[in-house]
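Coming up: subunit A.
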Amino acid sequence: MDFSALTSFVISWQSLVILAVFGISLLIATYSTYAERVVAAFLQDRVGPDRAGPYGLLQPLADAVKLFTKEEFFPAGANRGLFVFGPCLAMTTALMASAVIPFGNTLLLGNGEVVRLQAIEVNIGMLYVFGVVSLGVYGLMIGGWASNNKFSLLGAIRAAAQAVSYELAMGMALIALLMVTGTLSLRQIALQQYDGLWNIVYQPLGFIIFCVCAFAETNRTPFDLPECETELVGGYHTEYSSMKMGLYLFAEYINVFVASAVMSTLYFGGFSFPGEHLLYNYLTASQSELFAHNVVTILGTVTLFAKIFFFIFFFMWVRWTLPRFRYDQLMRLGWTMLFPLAILNIILTGAFILFFGNKEAKLDVSKEAAPTEIRTVARR
Partner candidate 1 sequence: MLLATPVAYQPADYLPIIIQFGLALAFVAFSMVVSHLVGPKRHSKVKDSSFECGIESVGNARTPISVKYFLTAILFVLFDVEVIFMYPWAVNFRELGMFGFVEMLMFMGLLLAGFYYIIKKGILKWQN
Partner candidate 2 sequence: MLTALLLILPVVAALLLHFVRGSAARALALGASLLELALAVYAAFQFNGVYSQTNPTLELKYHWLESAGIAFHIGMDGLSYLLVLLTAFLVPLILLASFRHNYDNPSAFYALVLFMQTGLIGVFVALDAFVFYFFWEVALIPIYFLAGVWGGERRVPVTLKFFLYTVIGSLLMLAGFVYLYYMTGVNGAMRSSDLDAFYNLTLSTQEQSWVFLLIFAAFAIKMPLWPLHSWQPDTYEQAPAPASMLLSGIMLKMGIYGTLRWLMPIVPQGMSVHVGWIMVLAVIGIIYGAIIAIRQRDVKRLIAFSSLSHVGLMIAGMFTLTDKGLQGTVIQMLAHGVNVVGMFFIADVIERRTGTRQIAELGGLTRRTPLLTVCFLVILLGTVALPLTNGFVGEFLLLMGVYQFNPWLGAVAGLTIIFGAVYLLRMFQRVMLGPDSSFSETITDLTGSELAVLVPLVLMVFWIGLFPGTFMHISEPAVNKLLVLINR
Partner candidate 3 sequence: MLSIILLSVSGLANLFLGFLRSNRVLLPAVMLVLAVVLAINLIGFDTGQLADWNASPYFAGMLTFDRYAQVFTTVMVLTVLLLLPFSQKFVQDGNPNLAEFYSIMLFSLVGAIMMVSYNNVLVLFLGIETLSIAMYVLAGSDKSNLRSNESALKYFLMGSFATGILLFGIALIYGATRTFDLAQMGVAVRALPAADPGMTPMLYIGILLMLIGIGFKISAAPFHFWTPDVYEGAPTVFTAFMSTVVKTAGVAGFFKLLTIAFGGDTSGFWLPTLTAMLVLTLLIGNVGAVAQTNAKRMLAYSSISHAGYLMLALVALNSETLSKTAIFFYSLAYSLSTVVSFGVLALVHDQRQRDDYDSLNGLAKTNPLLAFAMTVSMLSLAGIPLTGGFFGKFQLLSAATAEGYIGLVVFALVMSAIGIYYYLRPIIAMYMKPAEEGTAAPVPVTMLQSAVLVVLVGLIVLMGVAPGLFDGFLA
């Protein structure tokens, strides 16, 4: 690859966006730990962390410092290399996943440059997310196996079995969505919902399945059997301490973040919000198109984050509300309920599209959404 591309890229706005996305996901991960406690406290009607800083807002930083300064521990008979590699892998994959998520439409700069509020737009974004996220389970596996501890091993195996079981149903649910959208690019999916109905309307069942699977994939309660302290002490991270432990925790929260983002993009219109074209038209009446477009874009980004935060909250809400499954129940749910449901969903979707839906594909907004096109989209 020629380096001119590299250099020209590094000094472009796009690289800024990447940095932003990266930082945001880390930030959200950090503060999720805080949020988790606050939500827990709220749901259990008690006071959460409130010492470090106002409302304990500095708590995460304190945690970080603590994690860094803790002794790192290697259990006897552990495979050191893999022991370290496990959490690293988990974290890396988690951080990678957010690359293709469209956090907003384009920003138009004065010099006519167009900046996508998305690290990178690839036509197979959805597959990318899947691939990277499902890599994450290797981190758990490796870590659990490497720590030479029965609990860890069991946790790891559970994590793997659970992950694969629910990935099936998840993929199937996704296929139904694909039949509606006809593309794998997250950005296009979002743009398709830019005007008109969100996919949740077409895919209620699919969303439910997807959501359940997302819980399972991120090992959140009620599916947190890989790390359920009541049975397995700490599950796969029983033997972990200091920042390695921290990486596992972060990875989990980042996955939650990504899952929320994906869900909101796929089913809840991504960075689109009701009445955006009205606003656009209103603004263009007084201001320049450039300004109008950017305002709409920024608002869209904000809405997207709103949706994401809601889903993160939803994750925590469920965690502190629902009890944990038994393992065989978990498996049975995944295999004998979600899987057939997903297939049913596919068949229903297909039948619906064929018999009621419009035959030609949804409007293909594959080209870079420059303001003019956006307007056409919006006005239609």
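Selection rule: all candidates are chains of the complex that A comes from, given by their letters.
Just a few scattered comments:
The working rule: contacts are C-beta pairs under 8 Å (C-beta built on N, C-alpha and C of every residue); 3 or more make two chains touch, one makes a residue touch a chain; residues count from 1.
Fair warning: this is a prediction, and the values are worked out from it, not measured in the lab.
Looking at subunit A and the listed options 1, 2 or 3, the chain it touches in this complex is number 1. Contacts from subunit A toward candidate 1 in the complex involve residues 1-2, 5-6, 9-10, 14-15, 18-19, 21-22, 26, 67-78, 84, 88, 91-92, 95-96, 99, 119-120, 122-124, 127, 145, 147-154, 157, 160-161, 164-165, 167-168, 171-172, 175-176, 178-179, 182-185, 188, 233, 238-239, 242-244, 246-247, 327-328, 331-332, 335-336, 339-340, 343, 346-347, 350-351, 353-354, 359-361, 364, 366-367.
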